[in-house]
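Since the structure comes first, as structure tokens, the remarks are kept for the end.
A single protein chain has been omitted from the complex, and every remaining protein chain is retained in its original position.
And then chain A:
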Amino acid sequence: MAKFVYKVVLTIAFLSLLHSAISAAQHRSYIRLNELEFTHLPLDVFIQTLLSLFTIMYAVLHLAGDFKEIKASAELENKSWETFRNIPSFYVFSHRGGKCSPSKASLEESE
């Protein structure tokens, strides 16, 4: 539910940003037609742009999902020695698993 609210906020903020872009473009063309010198954007367009930018950032932060912890050991907290010491490059197959396997025919015997 909260996600939905943020999505709506994000959409509105994007539309508002788009709107301020269009206003800025219109202001430029108005100045060009009246052959005035361009100094700065009108204050209302400026404020709208900034406001919608910050709203977008706020909504995206809430929508992007969970953040990773900064603490370097956070990922390791749930690891146990059992999986950590397990190194596939040094697997040895001469253990009881082989001898107890129901299909214990070796390559030559099975042919």
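Note that in this section a contact is a pair of C-beta atoms (placed from the backbone, for glycine too) under 8 Å apart; a residue touches a chain by one contact, two chains touch by 3 or more; residues count from 1.
To be clear about the criterion, contacts and distances are computed from a predicted model.
Matching "Amidase signature domain-containing protein", "DNA polymerase epsilon subunit 3", "ER membrane protein complex subunit 2" or "Large ribosomal subunit protein uL15m" against the UniProt entry of the left-out chain gives the name "ER membrane protein complex subunit 2".
Considering the full assembly, A:76 is the residue among A:2, A:43 or A:76 that touches the omitted chain.
The set of chain A residues touching the chain not shown comprises 72-73, 76-77, 79-81, 83-94, 97-99, 101, 103-107, 110.
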